[in-house]
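Dumping the structure here so I can ask a few things about it.
Only a single protein chain was left out; the remaining protein chains are all shown in position.
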Amino acid sequence: MRITKVAKAGTLESNDILIMVMSSKSDRVELELESIVLQQFGDVIERVILHKVQEMGVEGITIKAQDKGALDYTIGARVETAIKRAI
Amino acid sequence: MEKLRRSMLFMPGNNPSMLQDAAILGADSIILDLEDAVSLTEKDSARILVREALKTIDFSQVELVVRVNPMDTEFGPLDVDMIARVKPDTLLIPKANEEQIKIVDTMLDKIEAEEGYLAGSIKIIALIETALGLENVYNVIQASNRIVGVLLGGEDLTSDLGIERTKEGEEIFYARNKVATACRALKVDSIDTPFTDTNDFEGLAKDTAKAKSLGLTGKSAINPRQIEIIHSVFSPTEAELKHALKVLEVMQQAEKEGKGVCSLEGKMIDAPVINRARNTVALGRSLGLLER
Partner (left out) sequence: MATILGRELPDTVDGYGEVTPFKGACREGGVKTRKAVKLTSVNPHEQKVLDNLEQVFDKLNLKDGMTISFHHHLRNGDYVLNMVVDGLAKRGLKDLTVAASSIFPIHEPLVTHIENGVVTGLVANYISGPVAEAISKGKLKKPAIMQTHGGRARAIESGDLQIDVAFIAAPTADNYGNINGVYGDAACGTLGYAMADAEYADKTVAITDHLVPFPACPIQISQVFVDYVVQVESIGDAKGIVSGTTKITKDPVALIIAKRAAEVIKASGLVKDGMSFQTGAGGTSLAVAAELKDIMQREGVVGSFAAGGVTGYLVEMLEEGLFKTLFDVQCFDLKAISSFRNNSTHQAMSASMYGNPHTKGAVVNCLDIMILGATEIDTEFNVNVTTSSSGMIMGGSGGHSDTAAGAKLSIVVTNLMKARLPIIKDKVTTITTPGESIDVVVTERGIAVNPRRTDLIEKLRQANVPLLTIEELKIIAEKITGVPKTVQTLEKIVAVVEYRDGSVIDVVRQVY
């Protein structure tokens, strides 16, 4: 499945994550991640985002994420919302 | 043992940092709000976040309630469909009337069957906040077996009536009375409208006491700092507990001696008195105010 629009979800508030998604020319999934806990949880956050994208069957998408310490369920929710807004 | 419902705390549904701590703030019930606390453009975001929160966060210590959007908006049915599937304890239906309740009840029947949940396990609390809803509250409660309570929405109700909402609350006297009575008749809880001045704790105590004196069984809160006072009003005092225990003691003694009636301090102890005493002791026990 491909997205057609640029969309975002979430906020820069504490414990939240701002997700912006846009279509990319390639078929790959590209992720740019900024996080206040990058060293401690960067790997986990990346995994959660990519897993949600895969779960939703999306390809050819660029994701920009600015994380302010969101828990996994928040990350998943914001990614799902952004993608659904971008379809 | 059914969970207590002395306090119901409203929390915005789209705020992750608040969701995390909701269950430990001390309220008996948490209302995750998808309606007034969420802007129109964020309804989808809030819905998904609350769904994920319900799947992940441990809310077992509280009654988890979700206030969905009204059924006559595009959001309401979507809320019910998504949220019911992750088994909240209760849905709070705003602008409740008979029709809306019946629609939600039918939706829940279907969803519970599809998901394999016990039929009727998801409960409903009707938010009475319109003149029509108020006048018809008895029928609203009867519209579904899932209804476990009514929450009185004072702000919207007074707006619907075209009158001013005040701290003293004289203008909602009838509404409180009517809701308390109908709920009592149909044996469901009645929850008072929130006290909106979050810095006035004396006013909160007065307002909560007023609600209790009119027969309401609990109060909603819009700030965690209100919970302690609400609980202290809705919990039996030491004196009340002492008295209740004495009543039961006298009654048991009379039964032993084969006496049909008994009295305490010059007043006859009849069925209503015994009932009230039993309720008080039960509440006291569940609050840990009594041993055993």
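In this document, chain identifiers A and B correspond to the written order of the chains, with residue numbering beginning at 1 in each.
The criterion applied here is as follows: a contact is a pair of C-beta atoms (placed from the backbone, for glycine too) under 8 Å apart; a residue touches a chain by one contact, two chains touch by 3 or more.
From a predicted model like this one, the values you see are computed outputs, not experimental measurements.
Trainee: The chain left out touches which of the shown chains?
Mentor: Even though it is not drawn, that chain still touches A, B.
Trainee: Return the single residue from A:Val6, A:Val44 or A:Ile87 that touches the missing chain.
Mentor: Missing-chain contact among the listed residues: A:Val44.
Trainee: I need the residue numbers on chain A that touch the omitted chain, in ascending order.
Mentor: Residue positions of chain A that touch the missing chain: 14-15, 36-37, 39-44, 68-72.
Trainee: So that we can see where the missing chain sits, which residues of chain B does it touch?
Mentor: Residues 20-21, 24-26, 223-225 of chain B touch the chain that is not shown.
As a convention for this text, only the chains that are shown with their structure count from here on.
Trainee: Any idea how many Å lie between the Cα centroids of chain A and chain B?
Mentor: So the centre of chain A lies 37 Å away from the centre of chain B.
Trainee: Once bound in the complex, which stretches of chain B touch chain A?
Mentor: 15-17, 20, 44-45, 48-49, 51-53, 55-57
Trainee: Write out the stretch or stretches of chain A touching chain B in their complex.
Mentor: For chain A paired with chain B, touching residues are 9-10, 13-16, 70-74, 76-78, 80-81, 84-85.
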